[in-house]
Structures are given as structure tokens and as C-alpha cells.
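As you look at this complex, bear in mind that one protein chain is not there, while each of the others sits in place.
Chain lettering (A and B) follows the sequence in which the chains are written, and residue indices restart at 1 in each chain.
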Amino acid sequence: MARPDIPGRLAGEPDPHLYLSGVTVSFDGFRALNALSLIIEKGELRTIIGPNGAGKTTMMDVITGKTRPDEGEVFFAGEHDLTQLDEAGIANLGIGRKFQRPTVFENLTVYENLELAVKTARGTFATLKGRLTGEMRDTIERLFDTIGLAARRHEQAGALSHGQKQWLEIGMLLGQDAQLLLLDEPVAGMTDHETAATAELILRLAKERTLVVVEHDMEFVRSLGAKVTVLHEGSVLAEGNIDQVQANQRVVEVYLGR
Amino acid sequence: MRDHPTYPLLTPRGWLVFALVGLVLLAVPAANQWAATGSAAHLPDYLVPLIGKYCTYAMLALALDLIWGYAGILSLGHGAFFALGGYCMGMYMMRQIGTRGVYGNADLPDFMVFLNWKELPWYWQGFDMFWFAALMALVVPGILAFVVGWLTFRSRVTGVYLSIITQAMTFALLLAFFRNNMGFGGNNGLTDFKEILGFPIQAQTTRVGLYVASVIGLGLTFLICRAVVTSKLGRVCLALRDAESRVRFLGYSTTGAKLFVFTLSAVLAGLAGALYVPQVGIINPSEFSPANSIEIAIWVAVGGRGTLSGAVLGAFAVNWAKTWLTGAAPEVWLFFLGLLFVAVTLLFPKGVTGLVQQVRNRLATRAIPRQAEGD
Partner (left out) sequence: MKQSRVPRRGPERGGAGQPADAAPQSWIRRAAAGLVAISAFLLIHVSASAATLEDLLAKLATDSFAEKVEAAEALGSLGDGRAIPALRALTDGRLYARKDAGPVIEDGSVFRDALTRQPVAGLAAADLDKVRANNRLRGVLEGALSKLSLFSDVKAERLAAARDAFKVGSAEMATTLERALATEKDTDVAAAIRFSLTAAKISSGTPEQRVLSIRELAGSMDPQVRNLIAGVRNDASQPKEVKDAADTALAAMDRKLMLSGIAENLFQGISLGSVLLLAAVGLAITFGVMGVINMAHGEMIMLGAYTAYTVQLVCRALLPPEWVGSYLLLSVPIAFVVAGLVGVLIERTVIRFLYGRPLETLLSTWGISLILQQAVRSIFDAQNKEVANPEWMTGGFELIGGFYIAWNRLYIILFCFMVLGAIALVLRRTAFGLHMRAVTQNRDMAAAMGIPTARVDALTFGLGSGIAGMAGVALSQIGNVSPNLGQIYIVDSFLVVVFGGVGNLMGTLVGAMTLGVVNKLLEPVAGAVLGKVVVLVAIILFMQRRPRGLFALKGRSVDA
């Protein structure tokens, strides 16, 4: 496994948690990602914004192994070449992904959703023999403490509201013990109250994990107060805090279409 | 509020129903063998192999329900696994005929003598031993399912594409088994069996024996399926039916889970086929016809996919209707079957068990206000 040779990084300095370099993805001639390079440090909270078609979801697809890049390097924790692994393998390294549309198992109960998420041996036969251990139960209770929903544990997940499904999904990523969380529009479709609660949850999670949040809602991005990366046409247009980015002339042009 | 779910193999009530159904099924041969002829309790001879056949169909329905009802994969090729299991058992019984065939050849079945074959093909070796044939009846469908499943699941062929591929698989086998030089009796298949394990196949006592074996096989299949669906893997299967990519992003190998269930399901279908052939006395390529495989889906759908008891119920109900209708009004049968397909998908997507559940729920909701009044 070739470790990436990262320019400008001194020997002995810790590897970045996520490292993308020159990643290019084309669909039928359309370049969804165009030599995208991005470095996320361990423990960092990063928000990513960009207009539609900027390549945000494709970037997530590349990191989580759903899409293989045509070119470029993707490394996790400095040693795992993500372009060589499948989704399950990447997930088991500790990368969790929340989809744009909340994706939970609607025909399973909330409890069962979390049970499947809790980190255990993932092999087929191990799963066949898998039992609900006391340790797992404790983990699941802790997850309920984090995301709420404890009162609805035996209801089918399909019966939850949109916002509750978003939380359940985040809870599943936590159960997976993901160290790098990729959240695609975590507050889409949420009420203001839910949005505020989610911002609080994300800030709490950011204390011990690396988070990459893709979001459209500028107020929400501002409330996270983190470093912002602007994607445009498959590459990074600007980077900085929210005020710097909003003052950037090119970003204004892209967003206002001047 | 800190309660946790448990996943028992069967609830106490479930065990009770299981035992009752088993007793009723086992009462059939008893009523045939021991009740006096002419008494109300006496069942005619033909019912024993008939219900025995239904039992093997119910096993087949369970096998399909496991893969379709739980993992959401509609296999339109399960008839092929069933037929392969049946052919393995048929090969054993062909070898048992020995010199009693028309040509009196101790080694070669009649159709091979007829084709001027001089020696037994390699793939017929070993089938003179029951244990080997029985093993092959499970292994051959299993291997085929593993290979087809590995090829398709790995490349993420899903939904209707997978259904069509499995249909093409059974169609290919149908064509292949029609060929005389495949060495499986071509068009006529394997028939004219004389005995199984030394018992004459036509004797009523042998039929009762086979019947009991089918009931036990059905019970066993039910418990195996139940064990899978109550396991964590069963929940993973349900999960991947809902949101396959989410399962992958949780770190599970969906290919592995599907492959396991698909292969197990094929093995169970092979077992059903192996029990089916000695009771009907023939196996021929028509068992591979795609129409047969689709019919299995309607048994499951009628009973209620995603519930194991529903699959068993559906297999019995539809096949009983088939026996009755094809006897009473043969031209009506296809209309009936066709309407059944339309009605079940359109009006009762959860089948009979779903309907029962619905009625029960409605009664329950009606009961609540009454309770409130009573308070």
C-alpha cells in the first residue's frame, strides 16, 4: 500500500485523516470531478458547499467506494488506499456515510436498525451466528441517549418522521464507530427546531471524530462555525471561514450566476 | 423502557401450531392405514402421495420465500434447483432398476441401451448408492446456485434483471435436458422406477414411508428457514431488501449474505425435489420450464411473502385448487391461475396471512374504544 507523498508536509507530522489528490471522475463525457484535491485533518469539522452539480455527492461516492475515480489518489489515515476497497471494506475502516435522502431500514424496528449498525464481526457466517450481547445492548442504549428515539425503539423505522430518520441514520453511523463521518445534507427537510438540535449534535460529535458536512443551508453552515470548502465544477473554488468565503468574488459569481 | 428484543426460533404459541400442523399431517397416513375402509375416518390411497407431493411443494415455497420474501430477490429459476434434486434421486432409482429394465442391462438404464451407449457416463457413477444420490440432490443445486449467485450478486445484478437471468438459467437447463445425448433420458426423462432403498415404489407402505419423510422434511425446512430469518443474518436480509446500499455502507458484504441465502434456498429446493420424484414416479425436463418456476412465486404470494407459514399455506392452497380444478374444469384452471396472479399482486399484496393480520388489527382497533367505554 503506497503511502501518499504529500507535498508540504514535514516528516513526523501526522498524516491527514482524509487525503484526496487529483481525483477525476467522468460520466459519459461529463466531468463530475475535475482533479479535485482535498485534505481533511484528524478531528476536523469541515463543511462543504457548492451549487448543484458541483460534485459534492460524487466526491462522497468516491470516498466511500461507490464510484471508482478515473484518476487520482484517495487515502484514509495515510495508509488505506480507498480506491482499492469496496464499500463494505471502507465502512469497516471506520468511514460512515449519511445519504442525502435519509436511508434507514424501514421494515425493521428502530432498535434493529441500530443493532445492525453496532460494530461487530461483519462476515456472513459471523452474522448468521451473531447474538445480541450485553455489550451491544449497552452500546445501543448509549446511542439512544445520543439521538433520542428511545421511546420508539420497537416501532418500525418507516413510521419515523423525516427528521427522526436523519437522526436514526446518524445514530447508525455512530454505532458503526465511524471515525470519519460524511454527512450529506443532514438538515434537509428539518424544522428550525430540529435543525438547531442537529447542529448541536454535530458539534458534540466533532469533539471526538472527523466530520465532513455537505450542506446548502448557509445559516446552518454558519452555526457550525467550521472551515468551509466551496466546490465548483468538480474542483475546489475557495476555502476559508464562512465570512472569507462569502466575501470571495468568484464564489459570489458562481452562486449568483453573474 | 430499557427492554431489548429477543429473537426466539418460535414463540410458545408458534411451537404449538407447529406441533398441531405436524400431527394433522401425520394423521393422514394413519387414517389411511388403520381406519377401516368405508369408515368416515378412512382416507383413500391416492391422497397419501398427493398430500406428500404438496408437502414437497411447500418446502419449495419455503425455499423461495426465504430468498424472495426476506432478501427481496425474486428467483424465477427455483424450479431448476427442485428439478436437479429430483434428477439426482431419479438417477439413483434408475440405477436400482438393474436387470429389470426392458433391455435387462445391469448397468445401463434402458434409454442408454436404446441410444447404443456402451458404458455408463462418468456423471452417472456413484448414483447406485443412496447416500451419494441424496448428497448430490443437495450439492448439485447448491453449487449451481452458488456459481450463478456469485456471478450475479458480485456484479450487483438486482431486481428484475436477476429474475430474468434466473429465468434464462432454467430455460437453458430445460433446453439442455431435452437433448438425448445429455444422458438424462431426453424428452422422456427418468421413469419406470422399481424400488427405493429396497422397498417397492408402488407399495402403499412405501408411499406412506415417503409421505412421512416429506412431512419431516417440511418440518425441518421450516425450522431451518425460521432459524435463518430469526438470526441477525435474517435481519440483514430484510435490511438489504429495504436499502441495499445502506447495508453495504454499514460494512456488511451484501454479496455474501445474498449468496448464503440463495445457496441455502437452492439446497432446500433440491431436497424438496428429491422427495418429490419418488412420490410422483417420474422426472422429466418439463420441470425446468420457466412457467413452473413462476408458479412457485404465486404460491408464496398467495400465502403471503415474508411469512414462512404463509408460504406453506399458499403452496397447499394453490396446489389443492389446481388438483381440483384441473380435474373438474381443466380449461378454467389457467383463467383461475392467471386471475390469482393479478388479484394477489393488485388486491392482496401480503397474501392470506396479510389479510388475516389486517382483519385482526381491525378487530383490535374496534376493541379499544369498547374497552375505553368499559373503563
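Note that in this section a contact is a pair of C-beta atoms (placed from the backbone, for glycine too) under 8 Å apart; a residue touches a chain by one contact, two chains touch by 3 or more.
Fair warning: this is a prediction, and the values are worked out from it, not measured in the lab.
Only one of A:Ser21, A:Thr47, A:Thr103 or A:Gln166 touches the chain withheld from this view, namely A:Thr103.
Taking the complete complex into account, B:Ala172 is the one of B:Val17, B:Ala172, B:Leu197 or B:Leu220 that touches the chain left out. The chain omitted from view is touched by exactly one of B:Val148, B:Val215, B:Leu240 or B:Val352, namely B:Val148.
Mapped onto chain B, the footprint of the missing chain covers residues 68, 74, 148, 151-152, 154-157, 159-161, 163-165, 167-169, 171-172, 175-176, 178-179, 243-246, 290-291, 294, 297-298, 301, 331, 334-335, 337-342, 344-346, 349.
Quick note on the criterion: only the chains that are shown with their structure count from here on.
If you average the Cα atoms of chain A and of chain B, the two centres end up 44 Å apart. On chain A, the positions that touch chain B within their shared complex are 64, 66, 86-89, 91-92, 96-97, 99, 103-109, 111-113, 115-117, 122-125, 127-132, 137, 140-141, 150-151, 153-154, 172, 176. Across the interface of their complex, chain A is touched by residues 1-7, 228, 231-233, 235-236, 238-239, 241-243, 245-254, 256-257, 259-260 of chain B.
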